[in-house]
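Below is the structure I would like to discuss, written out as structure tokens.
Of the protein chains in this complex, one is absent; all others appear in place.
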Amino acid sequence: MADIELIPGGTLQTETPEEGRQLAMKLARMIIKATQPDADERTRQRAIYSTEPGMMIALGQTVAIEFSTIAAANNYWK
Amino acid sequence: MADIELIPGGTLQTETPEEGRQLAMKLARMIIKATQPDADERTRQRAIYSTEPGMMIALGQTVAIEFSTIAAANNYWK
Amino acid sequence: MADIELIPGGTLQTETPEEGRQLAMKLARMIIKATQPDADERTRQRAIYSTEPGMMIALGQTVAIEFSTIAAANNYWK
Amino acid sequence: MADIELIPGGTLQTETPEEGRQLAMKLARMIIKATQPDADERTRQRAIYSTEPGMMIALGQTVAIEFSTIAAANNYWK
Amino acid sequence: MADIELIPGGTLQTETPEEGRQLAMKLARMIIKATQPDADERTRQRAIYSTEPGMMIALGQTVAIEFSTIAAANNYWK
Partner (left out) sequence: MADIELIPGGTLQTETPEEGRQLAMKLARMIIKATQPDADERTRQRAIYSTEPGMMIALGQTVAIEFSTIAAANNYWK
């Protein structure tokens, strides 16, 4: 786990909501990377979940939760 | 991911709760689009999840989480 | 999506917690309606999920999340 | 839906955390009751989910979400 | 439900985060106990979910949600 940067850039602060959304996707992805370090295996899994609507919806929930934290951290970019 | 606008309009602020709700649906959809860029494949998946009640309920959870963030960002339109 | 009112009444404000709860159920239902506009198909799905305890529990989660937003919007009716 | 009281007592305020917890369980149950008004069918479903650990865990999530709202409504009984 | 204490000790306040975490696990467990009062059946279910990674992960979500409420109730032990 030590070798992987779980938060690219090391901060929850972003300039815009759009960048906050991109960060939410990255955070979700880095947890998967930290849990499954094998790149080929991750590629194999991506081929599965990206064609399974139930998994896609679940992935959407994960990103939504990550984003809620990032949005609060940025005071909703108000 | 760079080519897709994850937040249409680039802001979480909306005029009304109704527009906030529409934005929540769009946010959920854009994550799916960013993860699965193939439009035909997304159409295929939509035909599946829109006829599976369990997936429909899960989709409802995703939108509910997105909306909670948008509602907070708009101070609940109070 | 344009033709469906996602928030009946257009506001998150309700007089009572009971009405807030009713609104939470309506919000969850309108997302399903917006995603699956075919009334017969929705009726078919309702017959399925209303007899599947796992789906009923998942529906309860969706309503609980919607309600948490509505409750905050009403300052918990304090 | 009109005939069922979704929040027994009509308020989120409780005297104690323990009563808040009981209310959370009732809220979860009333959504199921409103969605499936047939008492015999609910009894049948209860026999299923109370012996399925995966469903029991999911039920726990629903109650946990309901409770988070009730706890906030009571300012955590501080 | 009346015979089971859903919150051991009757309060969300704890001295330390560690005790808060223990309370979160107890809260999750008491909901299962209140829903399934038969101790032998609970033991049977525990043997199932403790060997099913998907259920273990779902249990972790339940505890995480319970803990978020307890942490807020204790002002994050700051």
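Quick notes
In order of appearance the chains are A, B, C, D and E, and numbering begins at 1 in each one.
Heads up, the rule we're going with is that a residue touches a chain if its C-beta (ideal position, glycine included) is under 8 Å from a C-beta of that chain, and two chains touch if they have at least 3 such contacts.
If you're wondering where the values come from, they're calculated on a predicted model, not measured in any experiment.
Put simply, the hidden chain is in touch with A, E once you look at the whole complex.
Residues of chain A that touch the chain left out of the display are 1, 5-7, 10-13, 27-28, 30-32, 34-36, 41, 45-46, 48-49, 52, 54-55, 58-59, 61-62, 65-66, 68-69, 72-73. Against the chain not displayed here, chain E makes contact via residues 16-18, 21-22, 25, 50-54, 56-61, 63-65, 67-68, 71-72, 76-78.
Heads up, the rule we're going with is that only the chains that are shown with their structure count from here on.
The fewest steps needed to get from chain C to chain E, moving only between touching chains, is 2.
Summary of the copy comparison: rotating chain C onto chain D for the best CA superposition needs 60 degrees, to the nearest 5.
Centres computed as Cα averages put chain B at a distance of 32 Å from chain E. Inter-chain centre distance (chain A to chain E, centres taken as mean C-alpha positions): 27 Å.
Touching two or more other chains at once is no residue of chain E.
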